[in-house]
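Not every chain is included here, but those present sit where they belong.
A and B are the chain letters, set down in written order, and residue numbers restart from 1 in every chain.
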Amino acid sequence: MTLRVYFSGEIHTDWRDEIIAACEGLDVAFSAPVTDHDASDDCGVAILGAEDSKFWHDHKGAKVNAIRTRRGIEDADVVVVRFGEKYRQWNAAFDAGVASALGKSLIVLQMPEHDHALKEVDAAALAVAREPVQVAQILRYVLTGALPG
Amino acid sequence: MTLRVYFSGEIHTDWRDEIIAACEGLDVAFSAPVTDHDASDDCGVAILGAEDSKFWHDHKGAKVNAIRTRRGIEDADVVVVRFGEKYRQWNAAFDAGVASALGKSLIVLQMPEHDHALKEVDAAALAVAREPVQVAQILRYVLTGALPG
């Protein structure tokens, strides 16, 4: 049976590709939000018409993106949420809350500097990883029982 | 029937008291996390024993706090999540995600400066308020039909 994994969070580095590459040979189906920042910000108005107000511009986009996010999380066995160095990333923490409430297996990928700020999110996770390769090692272990090294 | 309201998020200003005061006479039952910052940080080790590692110190505390938070959100009709000026506040966004996944009515209380960063959270909310009094006005309207002014 394929393991379905959803990648939420930071979209400015290639951590998703790193994990996917390190999962070569595993029966995993990956999904993720749209990671093109501009498309993600403008999808609502680009399709459904412009808005004068920035608030509603953002609102329409966030809702269109939610169609993809909601399905990705609901269909997943495992939700990986990555917190990067910059930005507020409240959407990442929001996704973690959704995943937790839906009973998904949550893996958090974050720097030690954020440990205290992420303690409530980490407390709901089944693993807290520091590097993308660790996420791949977890998925490999979960699917095959093989440990690194 | 009493309306049950849970207050999540920022614990450094008295926004909760402001809302409660402005709801005088309404049939509302308010709940909230422990808002004593030190107690909230140390509850795990104070009760269950010290930890050498800061990570596990935080972890034990976050889990004990989760007993209160989880019940507060699950029992609520309305979850109000306040984002303040400072700190990362990932726990607030996490709570909003939980509330949303559980189908709770979500009210976000936040400054316009955060609109873009909170667009995914706002997209899941039934109201985005700027001032605590607006939250009270919503609760008053929901319970009595009366509008301000």
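What we mean here is this: a residue touches a chain if its C-beta (ideal position, glycine included) is under 8 Å from a C-beta of that chain, and two chains touch if they have at least 3 such contacts.
Computed from a prediction, not measured in an experiment: that's the story for all the values here.
Within the whole complex of this structure, the shared sequence is present as 8 copies, and 2 of these are drawn in position.
Here, only the chains that are shown with their structure count from here on.
Mean C-alpha position of chain A lies 24 Å from that of chain B. The residues of chain B lying in touch with chain A in their complex are 54-55, 58-59, 61-63, 65-66, 69, 83, 87-102, 114-124.
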